[in-house]
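Removed from the display is one protein chain of the complex; every other protein chain stays in position.
Labels run A, B and C following the written order; every chain starts at residue 1.
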Amino acid sequence: MVNNYRISDLMTCTIADMLEDGETVFHGVSSQMPMVAMHLARHSHAPNLVHLNIPGGVNPESIKKASYSSAGADLVEAGESNFGLDEIFDLSMRGKLDVAFLGGVQFDRHGNINASVIGDYDKPKVRLPGGAGSAVLIPTAKKAIIWRTKHDPRTFLEKVDFVTTRGNLWKIITPLCVFVFQNGQLELDTIHPHTTIEEVQKQTGFPLVYDEVRYTKSPTRKQLQILQRIDPDDFRSAEM
Amino acid sequence: MVNNYRISDLMTCTIADMLEDGETVFHGVSSQMPMVAMHLARHSHAPNLVHLNIPGGVNPESIKKASYSSAGADLVEAGESNFGLDEIFDLSMRGKLDVAFLGGVQFDRHGNINASVIGDYDKPKVRLPGGAGSAVLIPTAKKAIIWRTKHDPRTFLEKVDFVTTRGNLWKIITPLCVFVFQNGQLELDTIHPHTTIEEVQKQTGFPLVYDEVRYTKSPTRKQLQILQRIDPDDFRSAEM
Amino acid sequence: MKKLTTLQTAVSGIKDHATLALGGNVLHRAPMAFVRELARQQKSGLRLVKTAGAHDIDLLCAVDAVKVVDAGFVSYETVYGLPPHYRAAVQTGRVKTNEHACYTVISALRAASTNVPFMPVNGLKFGDLIDRNDYFVVVEDPFTKEPVTLVRAIVPDVAVIHVQECDEDGNAVIIGPKYEDVLMSRAADKVIITTEQVVSKYKMKQQRDRIAIPGFLVEAVVHVPKGAQPTSCHQKYDVDDKALRTFLSLKEKQEFKSFIDSYKKLDYGAERGNIRW
Partner (left out) sequence: MKKLTTLQTAVSGIKDHATLALGGNVLHRAPMAFVRELARQQKSGLRLVKTAGAHDIDLLCAVDAVKVVDAGFVSYETVYGLPPHYRAAVQTGRVKTNEHACYTVISALRAASTNVPFMPVNGLKFGDLIDRNDYFVVVEDPFTKEPVTLVRAIVPDVAVIHVQECDEDGNAVIIGPKYEDVLMSRAADKVIITTEQVVSKYKMKQQRDRIAIPGFLVEAVVHVPKGAQPTSCHQKYDVDDKALRTFLSLKEKQEFKSFIDSYKKLDYGAERGNIRW
């Protein structure tokens, strides 16, 4: 047990722990945290994980140059082969993408995800960036993992304004907790060591569902050491 | 006017004369004669003709190594870029393939083409090789040209056993004549200098349609010289 | 069949209300010089097609050149945040967003590239996008009788693609990720290439296996070094952080104009012979 870690470290390590050896895993644009987490997994328990990304570099050896982007050419230059975005989508359609990392802005207890609009679809109050691949990847990837660096009642709410998609949502990780989608609803999986169940409930716009309060495992010393080495410029904290 | 040419030379030069500068032109497998004709056109009146082929070499500089095949890697090695068969089909679907060279075994006066079977489709008397791309290229290429090295009443007949396809058939060239498909029927365009209208009629299983008997232009001295240079191993006669 | 032309001439051929597919992805290899010239020539009513756009779509929305955006995602990347001009244009109703799932843009372009009216899409099974967008429809598969979602074809009038190397015949090499550019070049009715370098036909032939877009598909070639700035162009330059931040801080019409005009020298440089080929 170590204490010298930040929330971004905890989240990154928790994401890495969700990944199994040999899985094919995709992340999109503006996805530095999952990208680092995938590398952490490859450098620890999942050396045969297949890392796929938008520019199409399979298993980039290093992510140190990925800087502001997680869709840049560096991932191709460092890759061991090329597999472009169109092919990754096709792979997921064929049921052969194990894990997809995706975003979203609103989430409700029924596992609905909104990345499209706040307000009316045709005349929105807020036009969001859009779901990118979510609407086809969340229904087809075997496990969809959402990460959010914000956790408040406007993000996790009773009913989303618009259903961009739903489907094989597996886990959602936030700065406060991990949700798991099971039994047709978003249930609390673990809360992070630095928070309380009251705090998580206060920041969540629907009643939390759980049997007992479990805590997220803290990063190990080894994980933090690897992080230091593979992500020295701290891209994992870019969104924090 | 020269006389020291063979039927294969005449056919090859006649085919070349059908091609215009700047056109995109495709030939398939076992298509040495059109392949040589395309090169003849590129070396005379159509330097900007775009030569497309199954292995995907765009505008191969030389066809001297094509030997027994017109689908071999030599066409790629000598090409200026790559454009594979799937892409050529797509191009034709988009209405951007100007000319396609195709084969066939039976042809009738209504422009129907059979490359599939003699006899019943499910239990054929003779199973033919199949229409290859014909069934999608003849309806979509702007002009389809058929070449045959055989001209007899079993090839040109009243009614084909099976309609593999029909569509934008433009011309058919044989050792005896050139047919043109117009007014919804196969009409006689020209007969070759060495034959007679009686001979052509005798070898054709339906009544010839023509206003007057016109003769196919003989190869020019220049064309024969170019042929000698670009096809020294006489691939153009492979089927004769 | 001279294909080499000037930026102004190439852009002057674009009609108002044209459907344009823009190459690159988010902040990478967007055809920005072409986009800026569209703004300078005050094109309007454009329909923009891209899986994931950023500065290109945002800039054209800022100058009111856009009517419809077909995209899966429109945003700058993490450090630059959301696209203010695109959002304002959509929220005030000036621009209509056809929200796609990125893949459905790809599917719609694939339909165009094979000239069929629609493409079936697995995966688009749940959610409001299917109901709210009239370019999706669910039908019964005639073979299995199961429901299947179709997306309608999108045929761009022009695909505009910025590349690192091109010869005068239009044979184009893309170094690094190609994103949807190859597909766009097959889906569009016409293809315009803007290029960092115009290389000799001889040099191009030496690297023919790297050619992503064969010349016979290309209508026009424009020599514009730095033509993707302020987005990145692999092996040539990185994102221009300062320029992007400047643009994102602008609010007024006159400011957009000044920003766009500040690139004039760069965008027209090669034509004036200031930059050697």
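Just so it is clear, a contact is a pair of C-beta atoms (placed from the backbone, for glycine too) under 8 Å apart; a residue touches a chain by one contact, two chains touch by 3 or more.
Note that this is a predicted model, so its numbers are computed, not measured.
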Requested in this report: Using the contact definition given at the top, list the shown chains touched by the missing chain.
Outcome: A, B, C
Query raised in the report: Out of A:90, A:152, A:187 or A:234, which touches the unshown chain?
Result: A:90
**Report entry** Residue, one of B:131, B:175 or B:219, that touches the chain absent here
**Finding:** B:131
Query - Residues of chain B (touch criterion as defined above) contacting the omitted chain - result: 29-30, 32, 54-57, 68-73, 75-77, 84-86, 89, 92-93, 112, 116, 121-127, 129-137, 139-140, 162-167, 238-239
Query raised in the report: Please identify, in ascending order, the residues of chain A that touch the omitted chain?
Result: 22, 24, 48, 50, 58, 79-83, 87, 90-91, 93-95
Report summary line: Residue list for chain C contacting the dropped chain reads 107, 111, 114-122, 137, 139, 141-144, 146, 148, 150, 152, 209-210
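Methods note: only the chains that are shown with their structure count from here on.
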Report task. Report the topology of the inter-chain touch graph, choosing from line, ring, star, complete and other. Result -> line
Query raised in the report: So which chain is farthest from chain C, going by the mean of the CA atoms in each chain?
Result: B
Query raised in the report: Using the average of all C-alpha atoms in each chain as its centre, how far is it in Å between chain A and chain C?
Result: 28
Query - Centroid distance [mean C-alpha coordinates] between chain B and chain A, Å - result: 58
Query - Distance from chain C to chain B - Cα centre to Cα centre, in angstrom - result: 40
Query - Touching two or more other chains - residue numbers and ranges from chain A - result: none
Query raised in the report: Touching two or more other chains, which residues of chain C qualify?
Result: none
